[in-house]
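Have a look at the structure below before the remarks.
Every protein chain of the complex appears in place save one, which is left out.
And now, subunit A:
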């Protein structure tokens, strides 16, 4: 176990290009389309199971844990490119949220936030979820305001409308709405992604994922 953590020590000292190169193995490339698929299918399955969440980031978080931040950025951006081909081009700008979350989760994975050995360790996952919520609110709110004028047409628009009706500014209303909606969704996504990542047999994990999870 000590040697594994040692390997991530090397990573912290190597240059950005070296790190990125060592992350993009063939296994990692092959994982990208699968993760994109999981992002898209996650949304469909929540409909079948009638879970009132989006869960459209499980694949990206999974990729960040299994293959590192840079691979996950490619997967996250690609998810929304693919979604604009299969669902609606209005989803394209939200690729930036996926990319930002990918970087954050990948960084935390390097720092060992997904190495859990005892029951208390699951608090680490809550910590990851808090970071994911913060990052996604910070990145998605400006997109919602600048591109959509604060209203995306989904059910959350009603909440934004209520905040606006109480005399709040547009950006405050959007941020408040996001903080109401995102936490449950992102906590669920992080936990589900962790348990799925753990269930992947070691031989199918890229080398990054062999070090980041336990």
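Please note the rule applied: a contact is a pair of C-beta atoms (placed from the backbone, for glycine too) under 8 Å apart; a residue touches a chain by one contact, two chains touch by 3 or more; residues count from 1.
Throughout what follows, contacts and distances are computed from a predicted model.
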Choosing from "Phosphoribosylformylglycinamidine synthase subunit PurQ", "Energy-coupling factor transporter transmembrane protein EcfT", "Nickel import system ATP-binding protein NikD" or "N-acetyltransferase", the absent chain's UniProt record names it "Energy-coupling factor transporter transmembrane protein EcfT"
The one residue from A:40, A:103, A:116 or A:131 touching the chain left out of view is A:40
Which of A:32, A:102 or A:213 contacts the chain that the document leaves out | A:32
Footprint left on subunit A by the chain that the document does not show | 26-27, 29-34, 36-38, 40-42, 44-46, 48-53, 55, 58, 62, 74, 78-79, 81-82, 84-90, 92, 147-154, 157-158, 160-161, 164-165, 167-170, 188, 192, 195-196, 199-201, 204
